[in-house]
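Left out: one protein chain. Kept in place: all the others.
Chain naming follows the written order as A, B and C, and within any one chain the residues start at number 1.
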């Protein structure tokens, strides 16, 4: 039995607690939050769970094996570091930290202490992303050529991070499941309409080695909600529309072939459109998968799917995007 | 009566001829194309129209007052120059030319000779764009904050120009109707999967003075067809979905308000979602509007809506985009 | 403070309890269900609520002012009768009873005892139906001409009632809000694919006096889920699509006018299509409105919106439909 302490019971915390409560080998024992009203809500729903206003109580408790951190991004590093140093396994909300340096330090500590450090990139555990990954691995899609994501909506404006840091981690983590290549560089543009320099609307291009490109469109200021990803392969293409209630993934037997290249720039292209296939998806709540993977990793010592390494690679891209956007689209290498 | 000669009877030519034939004060008298089979098709449909394989016959004919040029982009400049120098009014397919220098020269000649030079930015004459323009001018939308366009599809790969030159002129000309500001700079990224350096997939950001941004997503390699534009105003927002059969324009009474900015980067935002309104649109074929505007401009000497000046500003953006994309996203000023 | 007892804690019961718990002047005090596991779930969530396996404990409790009945249709009458006779106000799930005779008896008892008898036609309390009703009452739609409803899905097959009794009460209650006329007769057809004479797929036409017609398409065996109602008025038309997340109601400024009727059967019709308007809807959970209306009615003695009278009129239509369907579409008068 893994005893869990949770730090932060705001927007996402209750979902984490509910899902960890439903996992067999886990038990939520302690929850910390600065707000009394939230702790009262905990007590009403989970009378046996200990509550505290002091996160250190969780971190220092001898009853706790693993700490789940659901705080604002800027607080991730300090809480995770303390918890790791206190010998606890750690699951952090996405993105892992607000800088790659901090992420690397956390990874180093976890490695030294032989502890699991995991990031909650929830989307990786959805039926849709698992299906896309397996389609890709089966070879049915062919070599990936592009990845195009739109995640726009009205609200919620963040105070500390821009729309890229807030929204793109979802799509970047999905991309990382499908593109088995290293990101080379990024170009980002965007705009802030709130006068505080925090972009509410932004665009990000990631260049990969080997003629692959990814693009992300994120916004807090769209009148309509769109959550759509296109994946172009050499054999087939995928459309993932997360707003479809059940038919989220469509596989298009669509493509084109270069017939001949007679002279420079003179190409004949043969288009092909065929059947479309909408696979049935695993319907398990994704966050349950996150909780189970964390507990399994603790018990087996194996790396979770949503590893700290993946979390670091996401942070590196966000960091480069930040630099590019502040330099009006300058290409920034992803180191 | 304005006598019209048409040069080029390929994909778009037949539509131009059909629409000019339906305009009261115009008469299509001559059509040139290099392909015999196309000229035969002309003769079958329009037995009284003269056909020729030599464009110069059209340009030099005394019977012809105005020349309509529906050739590949690279041939626009030479044909238009000859026609203007021969004293003919000219309507050219979009984009006006393949360089801003050439566009400027054509404009200069037209001005000297007091001739109409017009570009066929057909979209400006659609009910949808006219409605968006009048909504903007009425003040109902408020100040524009962003313009976001997606125009993706499978095919048709072009040999001589990339997806930006091929597809974005539509959206840039629409943008120019709505944003009454000068474009300052562009950042463009893209990729070619055909090995000839011609991007089949590209992204373009345009920065305006005064905190306005526009973005364009164009592709010949999408499994699905999307033609959607979002326009964000300070009062309302518009979604233009050109694939909707009739309900193309939606006006969202949606927005947000900065309530307070307590300290640096600390903002409270109040969201508002209200009614949606789908205005009825003028259903006239847009190309008929192009034809009528061209004839009217010839008769009155007034500048057409889709003026050469507009055509030049589109070409300047395309040119800057080309430079940026070849320099991996470097910001390029629009001069 | 109205003290509430709930009988039946299966599919809908938990929603009722949650909503009554959130109403100011109400307190859920007792819950009865035959299944122990369900009562345990109650205790976990609401430790202060008394549970019992015997519904009579609720009905006979002196602490209870009002009883909420969430049992299968066939059990409504007996439980409601007992509760009324014990002097309790009663809220019953839809449909009120399985026969109009029983419904009339319950109404008679409630009247005698001066108790509130209400039916949970939840849809009447949705933002969408309230908006349609106010549009109708404002005169904006004109005289109603037809009502056309589709409510189809895969599952859940019922054991005791057919798809009309199971699904149509929703739509019939909505219709009754909009059509201020008496139903004259019904014609129903349907089919059972389960060999037990219980139709899984059925169609119902309701004829009204005064040239108005309503039609209902219900099914448990559709591969796709559709929940759509068309309302045709002499001035405008409404489409209510309950699967739209927010844009559920569309008002079409659409219609036609008879221009002349030159000779018998010789009509010229002038069509009109205009703007479409998507009003913002009240987002309050409908069941909360049900709970509040029940408590208000108890406190004020006023008739609730979803009255027993309305419940009776729905049952009369269902009864007539049952007779028609078993007689292969014979017209059956609604008495």
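One rule holds in what follows: a residue touches a chain if its C-beta (ideal position, glycine included) is under 8 Å from a C-beta of that chain, and two chains touch if they have at least 3 such contacts.
Computed from a prediction, not measured in an experiment: that's the story for all the values here.
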item: Absent-chain contact - pick from A:273, A:299 or A:327; value: A:273
item: Residue of C:197, C:245 or C:283 in touch with the missing chain, whole complex considered; value: C:197
item: Interface with the undisplayed chain - residues on subunit A; value: 246-247, 250, 253, 273-280
item: Those residues of subunit C which, in the complete complex, touch the missing chain; value: 145-146, 148, 150, 152, 154-155, 157, 159-160, 185, 187, 189-191, 193-198, 201, 203, 205, 207, 211-213, 215, 217, 219, 221-224, 230, 232, 237-239, 252, 254, 256, 258, 261, 264-267, 269, 271, 273, 324, 328-331
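Everything below uses one rule, namely that only the chains that are shown with their structure count from here on.
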item: Label of the chain whose CA centroid is most distant from the centroid of subunit C; value: B
item: Whole-Å gap separating subunit B and subunit C, where each centre is the average of the chain's CA atoms; value: 53
item: Centre distance in Å when subunit A and subunit C are each reduced to the mean of their C-alpha atoms; value: 43
item: Whole-Å separation of chain centres (CA-atom averages), subunit A against subunit B; value: 39
item: Where subunit B touches two or more other chains at once, by residue number; value: 273
